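In this view, the complex is presented without one of its protein chains, the others remaining in place.
So, chain A:
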């Protein structure tokens, strides 16, 4: 039995070498993409966690301010230190500084070596003999090896650290031997950092190591309610959750794309095996008569599917590793998503995920082989021996009875789109997309039969009529060929429509958020007072200046921080600067502070416009009124805007980090403005960009982040076309007798070839039409359900008709070319032999 199975597999691979290889490749592609995404993400997360471990150590709890303007009072640190359950609390003051004139912003971490030794040993500095100071307590900064290389810092060399107007002239006193290869860090004594950069009588955070007999969770639970407003107690698990939340939705979306590749791979296996079963029906019937049980016939086809799946998946694993390697070198660990700003992370393949992806590849291949295997089992032997493959064993159902299924599925899909996200992922949305594809495929035979049955009226030239009737009456093969195109074109069209809708929306949004011609920013450190003062003088060549201060706050410790922007914005007319998605509400009282929240903030935390809530602001909890929701495509984890006046009223210190500048009307090109700003930008390493540059940069980042998507679309289309060619060729082979008869009746080779090509074109047309309809439906699900649920932003559906129609026509042309391959088979049939064997 084994020998027979092996012999059959070998014969199958030999006769359908190209088809088998391509099926393998498709499976390999799906596995490779999924595995590569997994590898890259695992590496990036590990990298991120390691960098975090260096800086933060491994504390049992971290006490920190909820907003970036806040800090932890020394009194709070000392209170916690006195708790008998606390072994040590390691306070840090962390800020970002520029080293001399370098543009790079570097983390400067002020530590207390006594306590840091217990909690963050990797931050401990090594004092250089060439340092002029006696020890870390006498001042001096210690630079990580990566930073020393990058900026060419030498022990004993003088450096000036700047943050806005604050500066500290000191010396490099040594290095950080335990810092990672990529860590760009400066470490100094906490008192010296406080002396020069603040905060007075407070620190950025305290990291707690508890005594071994204390239960950290219980300790945190006890302490949390006693904390002053504005402070939070974070567990190390929270940090992990935060890191994972950072890129989760993006990652899952990429994985779904990989599943699409697997799906198309499964379809190819389906097409190949189906044709293989059809072509070998006589062979199998003979074997059946000789004693091969139906169960064995079923198993044989499944085995053949596995024989495609296993090498395909293995190849995919290797390919995935290579892909991951290439991607991390080219794009970094975030696949162009911009979540982790590190250099190429180290890939460490683990056996379990590799096995999982191997199983996934084999599973896809087996799934593809299922229906052909079933058909093979159900073949009536006698008939198969006589007339060959029966496309529909058992009674064929009438077309109208098959309409209830798609209608029911459509209803289910609609219901799925109304469901909320599961585990914060749009899983129901994905299911709806899968259903749309199933609907498209199950519609195909009905549509084919109706359309072509109607078209195949008498009176047409014979080749055309034969082609039409053939399509209308041999629905299985047509269905196989069409469904490949439906799936691939639907997915491609939906992605094109989604990306285009997104791009159009981003484009509009950029118009709204970039009202000024010029922008100046200092990367989150306060702008120098010297510049701010100069801008107030009458000789400053600007018609208008708007200042913004960037900060952040923590609403939920398990989620990434929310951006806070303090802007010079009119309380009464925020719509002039923010692209609101709905109505702007005015607060019931003028005394109430108003914030305008971004769409992601609204979606993630369920905050509604018009409600009041308590926000962790300026070290306390502040009652604010939510004045509206504005569209934001850049800060996925939420942002909120507060007016400068309100911020000052709350006692905030407005330290602008960004400027929007309107040059004088006479200086439309902004040249005079640029020249006037040049001394400041070079002295303080500020970034000056005009709106067009920012727009271009934003869009290029946008395009880069969809690079993987484009690659997958191309792969899906190729697979679809290939499936068409394979199935057409198979159908030609199946109809060898019929075509030979036609040839004998006087059809020229050209006429036969035309008939086959026309058939291919017609099937492709039906597939593309259904595919387009499905594509639009899927795009609607993507923009209205998946995107809001995964990324928390919405966009209007905008179908790029010209691109879609062009794509459809190009695919149609490709389909004609592909069917030419099948047609050539038809014209090469040895007519006499076929006719003779048909007797």
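We adopt the following convention: a contact is a pair of C-beta atoms (placed from the backbone, for glycine too) under 8 Å apart; a residue touches a chain by one contact, two chains touch by 3 or more; residues count from 1.
Methods note: contacts and distances are computed from a predicted model.
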*If you had to name the missing chain as UniProt does, which of "Nitrous oxidase accessory protein", "Carotenoid 1,2-hydratase", "ATP synthase subunit a" or "AAA family ATPase" would it be?*
"Carotenoid 1,2-hydratase"
*Residue in contact with the excluded chain [from A:160, A:211, A:350 or A:748]*: A:211
*asked:* Please identify which residue in A:89, A:622 or A:804 touches the non-displayed chain.
replied: A:89
*Given the contact definition stated above, which residue among A:95, A:115 or A:379 touches the chain not shown here?*
A:115
*Give the residue, chosen from A:48, A:192, A:284 or A:509, that touches the chain omitted from the document.*
A:192
*List the chain A residues touching the unshown chain?*
74, 77-78, 81-84, 86-89, 91, 112-115, 117, 124-127, 129, 131, 133-139, 177, 189-192, 194-195, 200-201, 203, 211-213
